[in-house]
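Written out below as structure tokens is the structure these notes cover.
One chain of protein is taken out of this complex; the other chains stay put.
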Amino acid sequence: MARIGVFICHCGENISATVDVVKVAEEIGKLKGVAHSVEYKYMCSDPGQNLVIEAIKEKKLTGVVVAACSPRMHEPTFRKACENAGLNPFLCEMANLREHCSWVHERNDTTTEKAIDIVRTLVAKVQRNAALQPIKVPVTKKALVIGGGVAGIQAALDIANCGHKVILVERSPSIGGHMAQLSETFPTLDCSQCILTPRMVEVAQHPNITLYTYAEVEGLEGFIGNFKVKIRKKSKSLDEKLCTGCGLCTTKCPQKKIPSEFEQGLGLRRAIYVPFPQAVPNKPVIDKENCTYYKTGKCKVCEVVCPTKAIRFDQPDEIIEESIGAIVLATGFEVKRSDFFPEYGHGKYKDVIDGLQFERLASASGPTQGVIRRPSDNEIPKRIAFIACAGSRDPAKGIEYCSRICCMYTAKHAMLYKHKVHEGDAYVYYMDIRAAGKNYEEFVRRAIEEDHVHYVRSRVSTIIERNGKYILKVADTLLGAQPQEVEFDMVVLATAGIASPGAENLAQTLHVSYDQHKFFAEAHPKLRPVETNTAGIFLAGACQTTRDIPDSVSMASGAAVKVAGLFSQTELTRDPLIAQVNRLGPPLYSTCVGCFMCQPVCPYQAIEREEIKSRDGKVIKVLAKINEGLCQGCGTCIALCRSKSIDIHGYTNQQVYSEVVALFNEF
Amino acid sequence: MSEFEPKIVAFVCNWCTYAGADLTGTSRIKYAANVKIIRFPCTGRIDFMLLMKAFQNGADGIIVSGCHPNDCHYSSGNFHAKRRWMAFRELLDYMGVDVERITFSWVSAAEGARWAEIVNTTTEKLRKLGPYTNYQNLVKSGIEEEL
Amino acid sequence: MESIRKRAKELLDSKQVQVIIGYENGTSNKVRASFIKDSAQVDKLIYDERCTQNLALYLVKHEVKHLGKMGIVATIPAMRTINMLISEEQVKPENIVVLGIGEDGKLLDFPDLTVMESFLQKANIELTAKDKEAIEKLKKMTTQEKFDYWSNALETCFKCYACRSACPLCYCTRCAVECNQPQWIPVQASKNGNYEWHMLRAMHLSGRCVSCGDCGRACPLDIPVHLLTMHMAEESKRLFGVDSGLSMKMESVLSNYKLDDKDNFIL
Partner (left out) sequence: MELERKLIKKASLEKLYQKLQANGNKIFAPIIKDGKTEFHYNPSYAEVTYDHIQTIQSLKNTVFPKIENLVRFTTDRNGTEVTEVDLAKVPSLVLWGAHPCDAAGFKALKSIFMWDYKDEYFNSRMNKMVVIGLSCYKCDDNCFCTSVGLNPGATNGSDILLTKLSTGDYLAEIITEKGKEIVNAAAELFEAAPAEAKEGNLAQVKQQFSHEKVTKNLAGAFEHPFWVENSLRCIGCGACAFVCPACACFDIQDETKGKTGKRLRCWDSCGFGLFTIHTSGHNPREVQSQRWRQRIMHKFSYMPERNESLGCIGCGRCSRACPVDMNILEQLIALEKIQ
């Protein structure tokens, strides 16, 4: 007969104030199979754990139920304690008396009765628990980094420098991300490209890094340590081995008027193009949507001018499959465009631009060579307004959160403007100034005090265009002033940062969870910020929420350490709570009839076929078999199996059935 | 006569509703003590016959709850569960089982208050419906001649 | 009838099949399954309106399967069953030849099973008016009336499992009802045990049942158990848009899902 030990925790007074723990211990002690039933002030404390350990040894317990807080909190603690006492950790269950009982009910008999019911259910279950051994799986020591912005670059370099192979996948033709578009960076005002491009080159040259640009992740199978990823390398219409990057084609292409993505639409590019001069790799791609040849079947100018004959119009997309052990997601963010704001002209006012566009105007390599000019008439604006929190912190716009980076880059923009247009007037309309970072507050003060940027606490309600000027309706809320109209030559919106388009799709492909704003969800907001709920997939940078460069880089290094830590082991140990198809002796071999209706149910492709063969090699029967490396233990196949031939450790049919019965019946 | 207190069992998934119910606790939101939770890894794991076992053993009502669509920890368990419940609920209704006694819901780990609300409304509904005597009578009528 | 015999003879003589599963005259003006292994015996084969048994049942029977390749006289429900059995990997298509029987009772020419598939796509697979009416009548009842109807109708069931044995899709070696660890279904043939057993059977056939009606016909006590599985077949059409057994690659209704499956009851 079972010898179950039941340990009821007071949790200080968290449980005992509402539940009569003495009575629970007494009633549970009367159940069949219970050899020991006690209560104690703090079961999770050292003396509490020792109670469990001592009882296991003295009373030769065959199972343990700790009735305390949620198993999501302390199940590992008590399983470890059991293991220390020589009891298989999987013979320990927790009954949730705190979150599910004492904290949600009043002190009365009903609550105590419910507590008894809960504990009894777990006592019934634990009697049917089996001693399980952890599963060991090998680790493929190669990482995949998705996204080649500064976070992806940092993560890839850090992992590669630890001696591991890295595959870096970037969707656009060049790595660099948004940081490559920036002019100067806060709070030091050093040139963004000057600090980034050496890192980009390092990535390209690193012996441990394989770079796939113009590529996307299409599919993912497997599990931590053992992923199989499918990457689509889009056709660049170019033999990259032959191309020398001379750039001749990009100057001869007759399609000249395509808005450049890199210039945020403020500059133009050709149909065959390199996004920007420092691009890595510095080789062109053909934009098939705008290429005359792809549209009409005629042209081929690039092919004609190419000195190395590297153009390949019929080049297909390439599908690359790679085995990897861990993934870092660094897909970054996007910003809302000005067309998102009807009150600010719906994107129709040419001189109402977003922050990223201003970066390009301020950039020495930008469309205006760093001179601030109005897009409408190329005039230098004499009066410029910056509107912070454009969209951010605005529930009405569906973006409740603070985008975190706008206060700082708006101060930077205003300063850059003042440095370039000394006689100009810069106004910043803000709600609050959030400058919480090293040297950040000082930076903002400098803008106000040294560069004389006018900071006005106000929400700009509308912008109206009048005779080439922009009239802002504002009210200085600090002065309590009446709304007034102020005239400007140009307006820069610090638009909200949002999740990268495609983030949702990618999350679904990778089985990673995401929040309501489609930012990837971290496993724990405080303690596991760089992990996802999917083991082996980590987060870096603004794909988790918008963040600035130093934060993105730190997070990337954090994720890299997680990957390196994983790769420091040759084998992973996994919980054995997985499914199993029964096996019997001949002639049945299993009650499984091999209908394989369970196969499409499995999200992890863990259900395989096993052929039972006779001595002469003839296949007698084909049975389902669970790959224990792939199974994650959801149990959907178990509920589906008609002949009840599959079962799952930890939640066996016997266990859950006995729980249901025990909930309503004493034993 | 004191008010009838229904016995309700909740079959919930570990990742969303169980965690959601934990949050109800940490938020100290009070709810009816009629519901007792049984934890499953995923709603996909919940065998339809378990619902009948609950009724057979004396449940007056049942709550089945898991992650919202697209939020399943195992990505698709709740979609499979949903189909299963769609079909099973039709069968139950066709065979005369009172489907009003089964509450199906999606409650995420962040919806502690919603869990309390679901428990309370289900309990209130079952108080009105009364004990599930139909099924209990079915269970009792067994052997023709009890000696 | 003659065309069936002729085709059967061809198949046996050319050794394309080792056995023909068809119908023959039985006792008391009944017809029954016939297993012809010798072409000299083909004259035993008959076909008329009494021939309703779904012979696909025998494709998964151990002793029949081991005779070799099988030719089978198949009515429309039997053809659908064959597709289901192929989809569920219980029958290998290369091991069978189908002698299809159309609605008019005439032999259909199926050079291969894909032709049978396309025939089924267009075939009439509606329930009979009688079954439809019976289901509609039940659906209109109140919950209490439905409960009373089924618990009383099933009370007499003595669990002989003729319904299960007659069903070609109940091919499990060990049925869930025989699983006693845990005992999912009460052993006793009591009201409760019977009610839950038939519920289990209907659920296990939902999305799979081809509405041949053999379970109901097999019941020695005339319990209309086919109205349970047929209802589930109708529901899987209504809820998920799937008619079972129309192709050899059926995606099982309960092991697949669509993101836009519409329920109206989940809170």
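Chains here go by letter, A, B and C, matching the order in which they are written, and residues are numbered from 1 within each.
Following the convention adopted for this analysis, a residue touches a chain if its C-beta (ideal position, glycine included) is under 8 Å from a C-beta of that chain, and two chains touch if they have at least 3 such contacts.
Keep in mind that this is a model prediction, so the values were computed, not measured.
Seen in the complete assembly, the chain not on display touches A, B, C. Of the candidate positions B:T26, B:N57 or B:N120, contact with the hidden chain is made by B:N57. From the set A:G86, A:P207, A:P587 or A:G617, the residue in touch with the chain omitted from the display is A:P587, counting the whole complex. Of the listed residues C:E49, C:E63, C:D104 or C:D260, the one in contact with the hidden chain in the full complex is C:E63. Although one chain is not shown, part of subunit A still touches it, namely residues 30-34, 584-589, 661-662, 664-667. Residues touching the missing chain, restricted to subunit B, are 57, 142-147 (touch as defined at the top).
Although one chain is hidden here, its contacts on subunit C can still be listed: residues 26-28, 30-35, 53, 57-58, 61-64, 158-162, 164-166, 173-174, 178, 180, 183, 186-190, 214, 217-222.
As a convention for this text, only the chains that are shown with their structure count from here on.
For the pairs A-C and A-B, the count of C-beta pairs in contact is higher at A-B. Inter-chain centre distance (subunit A to subunit B, centres taken as mean C-alpha positions): 33 Å. Multi-chain contact residues of subunit C, defined as those touching 2 or more other chains: 176, 184, 254-256.
For subunit A, residues that reach two or more other chains under the stated contact definition are 601, 640, 653, 657.
On the side of subunit B, the complex with subunit A involves touching residues 5, 7, 9, 14-15, 18-19, 21-26, 28-31, 33, 36-42, 44-48, 50, 53-54, 57-59, 70-71, 73-77, 80-81, 84, 116. Residues of subunit C that touch subunit B in their complex: 138-139, 141, 143-151, 176, 184-186, 188, 190-193, 195-196, 199-200, 202-203, 206-207, 228, 231-232, 235-236, 239-240, 253-257, 259, 261, 263, 265-267. Remark: subunit B residues 48-49, 52-53, 56, 69, 76, 79-80, 82-99, 103-106, 118, 134, 138-139, 141-143 touch subunit C in the complex.
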